[in-house]
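Shown here: the complex without one of its protein chains, the others still in place.
Chains: A, B and C, in written order; residue numbering restarts at 1 for each.
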Amino acid sequence: MSRDVILVDPLPRTVDLIMDPSVKARLHRLGEVVISEDRPMPAEQVDALLPDAVLIFGQTDMPKERLDRARKLKAIINVESNFLPNIDYQTCVERGIWVITPASAFASPVAEASLAMALDLARGITKADRDFRVGAEQYGLAGNEETFRFAGAPVGIIGFGDLGQQLRELIRPFRNHVRVFDPWLPEEIVQRADCVPSSLDELLSESQVVFVFASVTSENEGFIGAREFSLMRKGAAFLLMSRAAVVDFPAMLEAAGSGHIRVATDVFPEEPVAPDDPVRTTPGLLLSAHRTGGTRDAFYALGSMAVADAELIMRGLPPQLCRRADPATVRRLRSKPVTVS
Amino acid sequence: MSRDVILVDPLPRTVDLIMDPSVKARLHRLGEVVISEDRPMPAEQVDALLPDAVLIFGQTDMPKERLDRARKLKAIINVESNFLPNIDYQTCVERGIWVITPASAFASPVAEASLAMALDLARGITKADRDFRVGAEQYGLAGNEETFRFAGAPVGIIGFGDLGQQLRELIRPFRNHVRVFDPWLPEEIVQRADCVPSSLDELLSESQVVFVFASVTSENEGFIGAREFSLMRKGAAFLLMSRAAVVDFPAMLEAAGSGHIRVATDVFPEEPVAPDDPVRTTPGLLLSAHRTGGTRDAFYALGSMAVADAELIMRGLPPQLCRRADPATVRRLRSKPVTVS
Amino acid sequence: MSRDVILVDPLPRTVDLIMDPSVKARLHRLGEVVISEDRPMPAEQVDALLPDAVLIFGQTDMPKERLDRARKLKAIINVESNFLPNIDYQTCVERGIWVITPASAFASPVAEASLAMALDLARGITKADRDFRVGAEQYGLAGNEETFRFAGAPVGIIGFGDLGQQLRELIRPFRNHVRVFDPWLPEEIVQRADCVPSSLDELLSESQVVFVFASVTSENEGFIGAREFSLMRKGAAFLLMSRAAVVDFPAMLEAAGSGHIRVATDVFPEEPVAPDDPVRTTPGLLLSAHRTGGTRDAFYALGSMAVADAELIMRGLPPQLCRRADPATVRRLRSKPVTVS
Partner (left out) sequence: MSRDVILVDPLPRTVDLIMDPSVKARLHRLGEVVISEDRPMPAEQVDALLPDAVLIFGQTDMPKERLDRARKLKAIINVESNFLPNIDYQTCVERGIWVITPASAFASPVAEASLAMALDLARGITKADRDFRVGAEQYGLAGNEETFRFAGAPVGIIGFGDLGQQLRELIRPFRNHVRVFDPWLPEEIVQRADCVPSSLDELLSESQVVFVFASVTSENEGFIGAREFSLMRKGAAFLLMSRAAVVDFPAMLEAAGSGHIRVATDVFPEEPVAPDDPVRTTPGLLLSAHRTGGTRDAFYALGSMAVADAELIMRGLPPQLCRRADPATVRRLRSKPVTVS
């Protein structure tokens, strides 16, 4: 007899991490849910379920031979939020199987924290607190000698996907002139958001605050290095919020430590960072342990976006919330699997 | 022969502190400028200038007998930004002498820093940096155990003058439900800003983030005390940005130190704070040394607003940028003169 | 025995016109209400009530001799919305009697209708409907030969009080470059609203849509005439929304009728307009019979703003919603009393 199986293989996520009870209930209304979350779903279990599977939530390997046996499969929904090379994307495209991921779930908390950290660097919030605690605080104008107003400061955004666009909306009340560098986008997308398309060099040299939200691709590893940092204005702020590999990390630490710029970073070449890593003692740095995206609400948004699109797909409609795997793009991405939630 | 004298008596400000060269040039175009800024203008000099004075920029004492001799005087422009009881306001009103102050010059930088500090308390920015520096950082969701999203959190604003209203505009993209307590304002002003008029108790008990921007009056000293802090939600954030005297300061420290709420403050009962003041070691506190308003741009805005309104007044038009001294209101204010810029 | 009388003398308004039942109830809570609305309150009744009057709602003549007898009077609240020369303003100022009017009550509906009429001129809404009814409609691009997009068109605003500022907020989503001409305001007010201060000539020659919201003063009657219309771009739109007397009306009709510009007007030199007035047949004109402000909600807003400020005044606080009569300004205004609601 015909069953509609929903194969849930979400590690390193778990169902309770990404779905509140109401979303879980909606998942169960879509079919017979089979979950493996203490370990990746064993191959024999996957193989047994494939003929009845209509949806896969997770990062299960799906080469052509498995897809060929999954004749009812409508969608593979990656809930880790990075596409991996363990799926035969071309076969999915040909078969009309959606491969999607609710990647933008993390955009909102990261954009919020990016603004928090930019305001911190601009107005000296963490530094003022640290000074106060050791009796070295300065009052009034004297306490603002190294600060600048975020309002009205020229801003640069490198990478204008969900995250960059959400940050842009958050800062609207501050009325900044915003330059954007994103070679994957047409100028229209940038201009519609009231930003100015810019070259990387112009952005770096003209901005007082630079946000980096770029993904890592095969083409852009380390594209912001010593030369680029030297283009920046003295005292400008640089916020690295996406992937450590897009910058030359030692060059960034040098630019911060020398006092040339101030830097905030949420990401590091190796995580967790070694106990004796020099990053811990570099001055001019604001540190965050890859934690700006991983908020309670973001994980729940991951699950609710996944389920909402699954509902559409089961009705024969296209997904609306998740990002689709464009085969051409997937081949360029260089993400590492996440090992910590 | 007739002279139009502009008496500039700006201490604790100085002309160069509050006017950039272009604004200073505009000031000089309004009349003959006489400045005393190494000391308050001596009485004999004031008295000599009064008959020709058309404008006073500063905090010069202006009792009735002086006003009676200043027959050409059109305006007294306080550039310290707090009205003091050293002017005969009634006589000014009767004579049509404007008494004004560009108080809102500080609203923009304070609102910006208020948001910075609120985001800091919500997302744990300063704390995460401190933890990282001692090797105690937590990654991902574990690093967010004590954080909350500012976006969407219920917000309360106590005091809805220039500062409260500017903060409200800054947080629009975060889509908070915003309650306002301000007994001096009609509900319409609150509602037009898409906020909900609220009682103090409801605001405190329902908000996740509470901003205090209230002025001190003869009626509200210490109106937020132990009872009020106990109404707040556990883990909520309280930001004191206007005057220390509106809260019971020890009760606030107790509420922070006990872990009931998290607190940020820019003001203190005595400034500078004593080296051994317990505030320096209280946990759960984010400290700022009365420095959120005193930015370079704010002092210049003070001067340019003062001069722009002086220009209008010299043309026979009402001022548009400065706050007017309403005699009824002035009597209620309890500001201390500022001693530090 | 002491009574607190509220003298209500609102013609040409009536209480029911301007107050819904809840606002009327609030009015009655402020004191003993005495109303004359079938005729102006007779002099003997006014004189009898003056010693007990705490508030006047209306346009009662209040020369010095009456004010001298009104020892308890705190405020005169004009509910017609134009200050008239029938009050001794100087005595009111000296006595601390507020003279205020809820003039901005009409700003919201007029701004809305101004945008409606501007969009009509730009996109040819009324004209397209007229053409369709006589079988002369044009489809697609052919139907847009004489239209232009309001979005992005350069806009000019003449007069930047409540009305101009509300219109400016309404058109934000259209992303126009907005020039403002208002010689009574400092540049800061214009710039804060993201507009550009401009001379009249530059505004007229560079704008595709010109809104006129200027009041009539002793200095600006007919200040927009044939020379000014000739500065405008061919096909530009001109909207006269405040007072007919600020333009040279025949010159405006000539500019419309000749096809040089398109014009919308809500006001006329004489109202009602004569049956055979040429305005009725001039082409290129969109006509509205002084009706954009007089909406049901606007009249109620008039009353609720008046009562809300009266409540503050009775508590010893300054009014927040109404406009204050600055004696200097009042002398310049040239309003005619309204005869029709």
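Side notes on the structure shown:
The rule is short, and it goes like this: a residue touches a chain if its C-beta (ideal position, glycine included) is under 8 Å from a C-beta of that chain, and two chains touch if they have at least 3 such contacts.
Since we're looking at a predicted model, the values are computed, not measured.
The undisplayed chain touches these shown chains across the complete complex, A, C. Only one residue from C:15, C:33 or C:119 touches the chain missing from this view: C:119. The chain omitted from view is touched by exactly one of C:144, C:205 or C:320, namely C:144. The chain not displayed touches chain A at residues 90, 93-94, 96, 184-189, 304-305, 308-309, 311-312, 316-318, 320-321, 326-329. Residues of chain C in contact with the chain left out of this view: 17, 108-109, 112-113, 115-117, 119-120, 122-123, 125-126, 128-133, 135, 137-144, 147, 149-151, 169-174, 271-273, 275, 280-281, 286-292, 294-297, 299, 340-341.
Quick note on the criterion: only the chains that are shown with their structure count from here on.
Any chain bridging chain A and chain B, meaning touching each of them, is missing here; the list is empty. Each chain gets one centre point, the mean of its Cα atoms, and the points for chain A and chain B are 38 Å apart.
Each chain gets one centre point, the mean of its Cα atoms, and the points for chain A and chain C are 51 Å apart. Rounded to whole angstrom, the centroid-to-centroid distance between chain B and chain C, based on C-alpha atoms, equals 34 Å. Multi-chain contact residues of chain A, defined as those touching 2 or more other chains: none present.
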